[in-house]
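Removed from the display is one protein chain of the complex; every other protein chain stays in position.
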Amino acid sequence: MKSAILQTATRYLLPILLLFSFFLLLRGHYYPGGGFVGGLVASIAFVLHSFANGTEATMKILRYKPLSLIPIGLGIAAISVVLPLLFGLPAMTGLWFEEPIPVIGMIGTALFFDLGVYFVVIGVVLTILFTIALEE
Amino acid sequence: MLFTVLTGLITSSLLIPFGKFIKTKWSILLPLIPVILFLYYLLQLPAVVLGSNYLQHVNWVPSLGLNLDFKLDGLSLLFALLITGIGSAIFFYARSYLKGHPYFDRFFGYLLLFMSAMLGVVLSNNILSLFVFWELTSISSFFLIGFNNDNKDSRNSAITALSITGLGGFFLLAGLILMGNIADTYIISDLVSRREVLINHRLYPVVIGLLFMGAFTKSAQFPFHFWLPGAMKAPTPVSAYLHSATMVKAGIYLLARFTPALGNTQYWNTTLMIVGGFTMLMAAIHALFRTDLKAILAYSTIAALGMLTFLLGMGTTEALIAASVFILVHALYKATLFMVTGIIDHETHTRDITKLSGLRKVLKPVFIAALLAALSSAGLPFTFGFIGKDLIYEATLHYQQNWQIWLTALAVATNIGLVAAGFMAGIKPFTGALPQEYEQTHLPPISMWITPLILAILGIIFGIFPSITGDYFSHQVANAIAGQETNLHLKIWHGLNTVLILSLTTLAAGTVVYLFNKPSETKLAALERADKFSARYVFERVTDRLTIFAKWYTDLFHNGFLRSYHFRIILAAELLLGYKLWLSGPIYINFDQLTPLSWYEVGITLILLGALYIVVTTKSRLTSVVSTSVIGYAVCLLFVFYSAPDLAMTQFTIDTLTTVLFVLVLYKLPPFINLTSRKVLVRDAILALGFGAILAMIALRILYEPNTTEVSDFYGENAYLLAKGKNVVNVILVDFRGIDTMFETVVLAISALGVYSLIRLRLKSSEKE
Partner (left out) sequence: MELLLVLVLGLLYSAGVYLILRRSMVKLLLGIMLLGTGTNVLIFVVGKITKGHPPVIDEAYKVFQEIYADPIPQSLILTAIVISFGLTSFAIVLLKRVYALVDSDDLDNLNTPEEEDI
């Protein structure tokens, strides 16, 4: 499926789609979007890239195995679950910075949690697809 | 007390990881467990002798009335001492007996489990926890009987024992719950005060009937006795521990424990006396014809258990005293004889008494132990058995008019059989000339023969100082069984009276029977022919039929074709749901509440249905996959229409990825072939359409129901106020129900790992090839 047009296109599409997926993640708390959708869109970006350039090339861009994203994501989510315990609050209590940060907006544990979900989803989808694709 | 029960359970599970160390270097630690527990219970003795009870209450499942209540009174203490004391002896013995066995650690794991369960049974003061421990003894006994699991007989015996005791446990559970409900308490010590309610209730016969089923199966009473001789397939330490001293006495314990609350009624006494009396006579006769040492001991154990049941059935104070003493007497000499048998088997590799003789020359200390135990079992004066036998005769002689002669005759007849059986097992292998083949037999290590010797000597000491034994052990036991003060005082000499004459007659007659009865294979075969009419035969027939039925049923329903399972499950679901729908009356549709129809929806629905039709009918894989993704996108559009943007986005991306996945994998597979006949296709189509119709009707029915949205309203109103988010779906996912989402990601991670390992691991193994 290697076509020059697709290869050139993905060179630009990959960063744009990744940016878009991050945008979906950040706005998830206020508008439609969130960690699941964001992660899925990011995975689609990589899958598209792998279709155009071959899975090995995509793995090279990723540098690490997608499998390693899963523990990272689970870890981030778990930290945001237990973080309130350090402040003497029940687990999963939402903690927020008082003032919104430019571009990103309000930052809190919920966003952090969503970030964990985002990474897990990318890790899971890419692990599944790339293991299958590499086995062919 | 809880800790004593838990000790065995915990160490038993610790043996799983640490078993390999225990097997070799640290095996000496194992017998220390029962020894420590034995010392603990010995320390409780002084307090209990004075009549005090020790209660312990631990909440477990208070809402179900299921708590860990423990009570230590005379009866419990005697059993606890037997369990831990004989347990100590058995543990030392088994350590040598099974030295170097590959499953050494496993064996002790089961044994510890059993010990804990047994302690739990005798200490429980709550009928439900009593039952739990009761079942645990059955299960651990199953593992122990089937310990040599490469032997078919051994496995069969284990299954027989489990099914009989398990069946009894089932009845027992029903009886216990019924009793608890009638008495309105699950605490055993409170049952006594509810005695009047219990014995006057119209279900009283049912309650004790169920209770008896449990006790009779466990204690091998006729007609359930046949599992016990079969259970002799277990390694000898197990037979000595479970099937003589402890587990089989659990049934007796149960009867004794509930005697104050339920006993001494017409039903109770008659049933126990008939069953016990018949069992003891039958088993005593059976024992005389056996040639296998362990079979002799098994039948004489059944006879002894019958005797105990019989005594409990008589229910007079004297009979209860006799029972409380006889429990200890029997445990001491029977465990010794079993261990002796084990040594003989271990050293000569046979248990056939027609072959064994003259072993006293090579196994001297073993012979002494066996002789003392046999004499105690025979009831020679100055042995503990003599005291026990005296008390039994006293009880039968003082029973009500008209019956005493018959009961005494029955007891004498049984005892004659027991005397002879004891001699056959304890003396016969050691007397006479030593055959050449056994000349090389050597004495096992001291840890093996010292324990039976100690038990045998204890039997003599207890017999010489009966007053001490009586005051310290039996007095409170008899009080606990009778539920009142029994004034038990054991004496060695009652004067020259009928009882003494009976005792001596029994001894003489037993000796005569021993000398003239020559068991042989032919006699045994003749006896076994009569077995055709026994419960065992019935049991085997029933299990055979059950197996045939199970096979027929399995062949019919579990034919290995996934689609036929699906068909049956769906058909059953349709029938149930359809019946329920039919019961709930007609379905209404409230057209006013429906959202208005738009052309977009109609268009999308048509596309979706078209794709659905293609999926079902196409022969090309690729077409079916593409059509499935079209369905997905159509659903995605429907989500867009009905205000679910998050769903739409997720559905869209997932659908894309699934299609990619399908294409990656299925690209190379051949097209579908039609394998099924048209008739079957039509049948399946009808079933499928029926299912869809039922689901649709359910949806319509729910739509007509009024909507309650309290939970949704809460989330909607508080999304921003509590969680600072405005997209409520996302707020629910990451905040309100965050833990659920957390575990959802874990599930996803597991599926990814599954895929990864499924592909990677297989690659490696194929590389090896």
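The first chain written gets the first letter, and so on, giving A and B; residue counts start at 1 in each chain.
By definition in this document, a residue touches a chain if its C-beta (ideal position, glycine included) is under 8 Å from a C-beta of that chain, and two chains touch if they have at least 3 such contacts.
As the structure is a computational prediction, the values presented were derived from the model and not from experiment.
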Q.
Can you tell me which of B:132, B:509, B:581 or B:665 touches the chain that was removed from the display?
A. B:665
**Q.** Sole residue of B:337, B:448 or B:752 that reaches the chain not shown, by the stated touch rule
**A.** B:752
**Q.** Absent-chain interface as seen on chain B, which is shown
**A.** 560-563, 566-567, 570, 589, 594-598, 601-602, 605, 608-609, 612, 615-616, 621, 624-625, 628, 631-632, 635, 638-639, 641-647, 650-651, 654, 657-658, 661-662, 665-666, 669-670, 672, 675-676, 684-685, 687-689, 691-693, 695-696, 699-700, 702-703, 707, 709, 711-712, 715-717, 719-721, 726-729, 732-733, 737, 740-741, 744, 747-748, 750-752, 754-755, 758-759, 762
Q. So that we can see where the missing chain sits, which residues of chain A does it touch?
A. 30-32, 36, 121, 124-125, 128, 132
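By definition in this document, only the chains that are shown with their structure count from here on.
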Q: Mind listing the chain B positions that touch chain A in their complex?
A: 645-646, 649-650, 653-654, 656-657, 660-661, 664-665, 722-727, 729-731, 733-735, 738-739, 741-742, 745-746, 748-749, 751-753, 755-756, 759-760, 763
Q: Would you tell me which residues of chain A are touching chain B in their complex?
A: 24, 28-37, 40-41, 43-44, 47, 67, 70, 73-74, 77-78, 81, 92, 94, 96, 106, 108, 110, 113-114, 116-117, 120-121, 123-125, 127-129, 131-133, 135-136
